[in-house]
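Certain chains of the assembly are absent from this excerpt, and the rest are unmoved.
Order of writing sets the chain letters: A, B and C. Residues in each chain are counted from 1.
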Amino acid sequence: MKILIINPNSDQEMTRKIQNTADTFASGRYEVTCVSTPGAPSFIETYEDQITAAPGMISLVRDHQECDAFVVACHCDPNLDVLKEITRKPVVGIGEASMKMASMLGHKFSVLSATEYSIPSKEVLIQKYHLERSLASIRVPEIAGTEEERYFRAAEEAITEDMAEVIVLGCAGMTGLDKRLQRKLGVPVLDGVICALIIARGLIEYGVSHSKGRQGHVPGS
Amino acid sequence: MKILIINPNSDQEMTRKIQNTADTFASGRYEVTCVSTPGAPSFIETYEDQITAAPGMISLVRDHQECDAFVVACHCDPNLDVLKEITRKPVVGIGEASMKMASMLGHKFSVLSATEYSIPSKEVLIQKYHLERSLASIRVPEIAGTEEERYFRAAEEAITEDMAEVIVLGCAGMTGLDKRLQRKLGVPVLDGVICALIIARGLIEYGVSHSKGRQGHVPGS
Amino acid sequence: MKILIINPNSDQEMTRKIQNTADTFASGRYEVTCVSTPGAPSFIETYEDQITAAPGMISLVRDHQECDAFVVACHCDPNLDVLKEITRKPVVGIGEASMKMASMLGHKFSVLSATEYSIPSKEVLIQKYHLERSLASIRVPEIAGTEEERYFRAAEEAITEDMAEVIVLGCAGMTGLDKRLQRKLGVPVLDGVICALIIARGLIEYGVSHSKGRQGHVPGS
């Protein structure tokens, strides 16, 4: 079994971190490779960033049909619809997987966001997934402190003030923080990369993929 | 005043029809030009079609900054978010303009769709715009008859069976059918091209455009 | 083309301010007249105020059938349903027009309200228009300072704390503040009077009005 994780940006350091997380979680039970997206910007923030990343992401899926499933490792699930459309293999977004899994683990979840700028598009995504009534808040950390301290404080406020019962890391770049935060916070902390791997492997083993039902209709002709 | 209508596909015949509609409506009060999108497919149906059209659409907006506003003339409003992002000029989608205007003109509206294939993505769009409680139905015409007869029958059923009080033409390709259908149906029939021109001209005259509020935050850096 | 703006109250000073805004915006392209409502209270706040204003508003519409469209210039859209019912000409409420237009210009909008008292009825109206998921907040200004300073501070808090990307002036009495606030705030600020004029003129030129579909049924017999 082989899963390809697509990092929609071109940041090699982030790709390495994701690969690390995936290797640790898969621990040899299946093969998993994380690749950066050729031609993509170094960080996905704007809608144009998503568009710029699209051709490279499409090529990665088309060129790796030997893989059994694909994971899109950016929490805004960029171009997820189009990737599901062009392959019969499962494609799992870390945003969708982590937030739907979070909704199974507690009354409400909070998402940690790297920047305030992306809160509105996160809200659009959460409404698209019909998860708004499971959302406690989207929290952006203050600036001071180490990365771990900053996200810890933001998560703590989400728990205390917004009654979050589950914390979702809202950016693939936060990968690796989950266990350390979870130990200190005492509530589940979800890394979307791992959630997506769980769903992807499950779908492969089950022999199920995204519905092609609509393509039974003769499209547009 | 100059408005550029972007036909997101490369179908010259459809571009001509849209230009025709726009000329008749503008009737010399302002300048309006409809262009096909270079590099775009001949019809926008799938998510990949939308992605393929994106670079050409982005270029059209960037290369025509002498225009006062832009209209995206495909009822699924492809790439509307990214176009709003890259310019300070108003960008209006015919889907959003026609359906929000329809919600002002009656209790519920129905959308005529060219193909059954695009109903799900129309539903996603309608939920994105929070219009689902104003929607009576999405209707696809039967195959037999002339274009006008087919859409007339579909609209008539929407009125009789789904209690639609307003009809929205759900594809730029239907442009020009509105008045003929409206006369026979006795309820408002909206062509998104005209609705978008109304909003675009209004915004230009008002000196208002899409909010850049989010860009006050320093994005992603 | 001739548009009648109905100020649902009897405050001549407010009527003059609205006329001023309309004249500046129309700038001679079409005729627009604002009238106070005979028999109406000097300010519309309670439900009884709305009822008291109704007969006068109905008479204004019935007595001015030479006009091509009507605008109701109170942000709670009082008696809008009944006016739409009694004429085949377009009737546009400044509440509906401004808030639906705001929803096209940013992720979420905030409404500035003159009094805390009217927040609940504004919420009812916003739910009637299915706009609650596009609403960032309804903000009432503090008491100290000039009118402009007070609304500026309220709007600024809406932007900073509630993530509003668009500001809607929630009372016809605030007319004229839009451009000054917009310059200082850096986000679109909408005056409902102008938004309603944009929609009204557009509908006139398009030859479309509120649906009379329901009246095909024989009512009440």
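Just so it is clear, a residue touches a chain if its C-beta (ideal position, glycine included) is under 8 Å from a C-beta of that chain, and two chains touch if they have at least 3 such contacts.
Everything numeric here is computed off the predicted structure, so don't read it as measured data.
The complex is a homo-oligomer: every protein chain shares one sequence, and counting across the whole structure file gives 6 copies, of which 3 are shown.
Just so we're on the same page, only the chains that are shown with their structure count from here on.
Centrality annotation: B (chain centre taken as mean Cα position, compared with the mean over all protein Cα atoms).
Placing every chain at the mean of its C-alpha atoms, the farthest one from chain B is found to be A.
Between the Cα centres of chain A and chain C there is a gap of 42 Å. Put simply, the C-alpha centre of chain A and that of chain B have 32 angstrom between them. Counting partners per residue, chain C has 107, 133, 165 as the residues that reach two or more other chains.
Interface residues of chain A, counted against chain B in their complex, comprise 43, 45-48, 50-51, 54-55, 58, 79, 81-82, 85-86, 114-117, 120, 124, 127-128, 214-215, 217-220. Contacts from chain C toward chain A in the complex involve residues 107-108, 133, 163, 165. If you check the complex, the residues on chain B that touch chain C are 25, 92, 96-97, 100-101, 103-107, 129-131, 133-134, 159, 164-166, 179, 182, 186-188, 190, 194-195, 198-199, 201-203, 205-214, 216.
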